[in-house]
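One protein chain omitted, others in place.
Chain naming follows the written order as A, B and C, and within any one chain the residues start at number 1.
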Amino acid sequence: MNVNGRASLNVALVGYGYWGPNVARNFSQIDGARISYICDLDDDRRARARQSFPYAVVTRDIEQLLADQSVDLVAIATPVSTHHPLAMRALTAGKHILVEKPLANSTKAALEICAFARHQKLRVFVDHTFVFTPAVRKMKEIYLSGELGTALYYDSTRVNLGIFQHDVNVIWDLVTHDLAILDYLLDGRKPRSASCTGMAHLGNRHADLAYLTLRYDHDFIAHINVNWLAPMKVRQVLLCGDRRMLVYDDNSASEKIKIYDSGVSIRQVEELYETLVQYRLGDMYAPRLETTEALTLEARNIIDALHGHDALVCDGDAGARVVSILEAANYSLRLNGQPVELESVEHQAAG
Amino acid sequence: MNVNGRASLNVALVGYGYWGPNVARNFSQIDGARISYICDLDDDRRARARQSFPYAVVTRDIEQLLADQSVDLVAIATPVSTHHPLAMRALTAGKHILVEKPLANSTKAALEICAFARHQKLRVFVDHTFVFTPAVRKMKEIYLSGELGTALYYDSTRVNLGIFQHDVNVIWDLVTHDLAILDYLLDGRKPRSASCTGMAHLGNRHADLAYLTLRYDHDFIAHINVNWLAPMKVRQVLLCGDRRMLVYDDNSASEKIKIYDSGVSIRQVEELYETLVQYRLGDMYAPRLETTEALTLEARNIIDALHGHDALVCDGDAGARVVSILEAANYSLRLNGQPVELESVEHQAAG
Amino acid sequence: MNVNGRASLNVALVGYGYWGPNVARNFSQIDGARISYICDLDDDRRARARQSFPYAVVTRDIEQLLADQSVDLVAIATPVSTHHPLAMRALTAGKHILVEKPLANSTKAALEICAFARHQKLRVFVDHTFVFTPAVRKMKEIYLSGELGTALYYDSTRVNLGIFQHDVNVIWDLVTHDLAILDYLLDGRKPRSASCTGMAHLGNRHADLAYLTLRYDHDFIAHINVNWLAPMKVRQVLLCGDRRMLVYDDNSASEKIKIYDSGVSIRQVEELYETLVQYRLGDMYAPRLETTEALTLEARNIIDALHGHDALVCDGDAGARVVSILEAANYSLRLNGQPVELESVEHQAAG
Partner (left out) sequence: MNVNGRASLNVALVGYGYWGPNVARNFSQIDGARISYICDLDDDRRARARQSFPYAVVTRDIEQLLADQSVDLVAIATPVSTHHPLAMRALTAGKHILVEKPLANSTKAALEICAFARHQKLRVFVDHTFVFTPAVRKMKEIYLSGELGTALYYDSTRVNLGIFQHDVNVIWDLVTHDLAILDYLLDGRKPRSASCTGMAHLGNRHADLAYLTLRYDHDFIAHINVNWLAPMKVRQVLLCGDRRMLVYDDNSASEKIKIYDSGVSIRQVEELYETLVQYRLGDMYAPRLETTEALTLEARNIIDALHGHDALVCDGDAGARVVSILEAANYSLRLNGQPVELESVEHQAAG
């Protein structure tokens, strides 16, 4: 294997907080890549990085890794507000970038990153990890097979007793996952409008729960319920078509994906009057899922994409689309649920 | 026992479709009441009524029972659009009324029923059955005890593969239950505004799924997710406070109510950074619930209220409050989620 | 339809305690049968019987119904110790009999009932109700289809916080269900030996929990765990073959039967070393089940069998086989688990 004339992809990591260690571990274990730098401003984190990756250069000076000609890819795993400046510096230094989700804290910033990368002939990878999980990949496989029939709706509940993130609200934290999944499922098709309600409790500046509805062309609708104040963790998605319905329960150890043979149509439904007491109306099956770790598949996809062997699954454009919906959702939240057209958000960002 | 000078409450039932038979069974089995008339326009239904209640007069002529001076209470279990005219006729004939939920199909109609009943010095009972279930009663008991701390939010999911009701949409069908529960929990306190999104699929005239957010004064918010196109039945409510959180899962056979000792506050949450991976943070307990049937308690409450022995739990005013929220929700639905003030709905109904 | 020259099967019920009312209700609702007599020694029970079945003769005198030439079938739903004498009297009077499970309290008594019925040219039906449930019928259908491969074992857990039955121990009460199911699944094939352990707690005379192992010819084994002192109700059966494994969970509302595509063989298993962390290894599916009530199917089978239109599913011989295993299990229980050969029990009964 050979990237930019070298035998193996040389990765520098910026940010060693919650997510960074996972990125480092994956690139250090996969064939065809290695971690050469880990950069963080915090002393404790650098100490931990040194212990786990004794062969990497651990530094608080980002210039050191940007100046190193042998670095191919800069992985950015820092707070959202720093994504744009760090991404621009890495691109300026001629590095491909992998950015933790969400790509940026505004559509304008996200589009700027994408445009500059194109100008520099460099690649932008966005870390939409869920897209690489076996469950979500199976969900797309089933969706594409037509087995579900015409898609009717996507309904996600993503709640837990979480830490309050002080730089972003629950939408930027949790809704991003669903938007990444939807973008992947629908091959980049975007909703027409977003309507979002929510609330900040306990004197918190940022919303700690939110309810987002996305309207698409045709009869498809998505709803996403996110909440940092729930007593238990729920990660459940319904993707329902008029022929079959799929439930994706990420908490289930052995049956993450279930497909219900519960077709509906007005006619059928009238006939069902007598069977109202039934819980469901047809067979159910739970397919076996692969067990590969999502980050491993993602790292593999990045390596292969850089070699031109594989299409990239989550590029900067996907990241920008997700950010534009997040921005529309936040705008609607401030308007107490009044629907916001996606086009207006994009128009403003471009203007 | 003595109602209007007679030994036992004399009940006439109008409507013997889906819900009517339950009403008849309960009033026929409880001490202090009896079913004397069952009225329905459909021949098959009347035949079934005769088989189950051989001692009752089964008729298609409502005038017959309205003319009978011995009838105390007319129970109305017919389609929503007929509630108002039937209620007005029964009140005109001097009967107390029990009306299946929702009380009417407009705030204006609901308020008219209440006003006319007051003028006639008669009582209006609304059949908010869920309010009498052991689980909801326990939920209120726990809420009132202060155990949960300050209430933060109510979040309900009420979905199933249901029959399409052709005269109403999913909001009138399913949201009514949650509004009745909320009205009971909050002692009649109403939300300030409603924001509702949803969709009608499959060429159906009426929305088959909807997402409603209600904003109350102070930091309380309610969200209700209803859906006739779900592969499985879910009936789950979260009622969360800043000290404890309650989960009410109506599908659970043995643990319908669970209370989680998962208090949150900004300070605590910061300290929790290290325990993010935990699913919950404190003890949980599931109290034992009574097993009395809700309709039996409701019939008992009606009988006792008519004797002046007990306060009425669900009166016409509660019914009207629920209808006004339903109307606001439907209005917001037509506006794609734009928030609708409750006051404006009521003002219009009164005007 | 015509039984013994009459248009409809004429049923007399003896015993109106826990189970009798269900038998009465089913024969009263099904086409081709009617309940003409209900007999019980207890005044309260007779009062209840009169209320529910006003058209039946309710009596404490069994002679009255035995003397009635128009009675075709006597249903016996009394304590186990009375089955044999009542059955013999009914057969003497020329009636077919339906006996609640277990058929009798000893193999000797069970065989005597069967032999006398044959002599009288009358039929013995045993009320192995579980055999008529949609779940058990589906289990047999799948078993017979060969889908599971070679059957390896049957493992049942049947526990709850139950009432203490004072005339029998937990084996006679709960194990009977599994033996009826096994007899049905295996078309009457009997185990070679029974080994049973258990205990009577709390000063009780009878065992309140028991663990029974049955060894069959070939490599098939069955284990049954019954318990009256469990904190929750469990009704779970595993029926595993070398190709697929079936789980029957009677508590599940919507997925009573699940089939796991988890074939095992020594060779495969060696290769699985790396996948040890997986919970299961293949797809799972849960077939839709019919919703007909078991007792209705059973009543239908009895009516059809008496007309010669259908083979009888649970006859006296099945009842006697189940009793002989119960007797072996109880004998082994007294020997603290020492295995008891079925042949020796039968030999003794016959001797």
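Before moving on, here are some points about what is shown:
To be clear about the criterion, a contact is a pair of C-beta atoms (placed from the backbone, for glycine too) under 8 Å apart; a residue touches a chain by one contact, two chains touch by 3 or more.
In this text, all values refer to a predicted model and were calculated from it rather than measured experimentally.
Touch with the chain omitted from the figure is made, among C:231, C:308 or C:351, by C:231. Residue in contact with the omitted chain (choice from C:89, C:223 or C:307): C:223. Between the chain not shown and the residues C:70, C:92, C:292 or C:336, the one that touches is C:336. In the full complex, subunit C makes contact with the omitted chain through residues 152-153, 155, 157, 160-164, 193, 195, 197-199, 201-204, 209, 211, 213, 215, 219, 221, 223, 225, 227, 229-233, 238, 240, 242, 245-247, 258, 260, 262, 264-266, 269-270, 272-273, 276, 279-281, 284, 332, 336-339.
Interface with the hidden chain, as seen from subunit A, comprises residues 232-233, 251, 253-254. Contact between subunit B and the unshown chain involves residues 253-255, 261, 275, 277-288, 291.
The definition used in the following text is that only the chains that are shown with their structure count from here on.
Comparing the contact residues of subunit A and subunit C by number shows a mostly shared set, over half of all numbers used being common to the two copies. It takes 180 degrees of rotation, in steps of 5, to superpose the Cα atoms of subunit A onto those of subunit B.
Centre to centre, using the average C-alpha position, subunit A and subunit B are separated by 40 Å. Of all residues in subunit B, those touching 2 or more other chains are 232, listed in ascending order.
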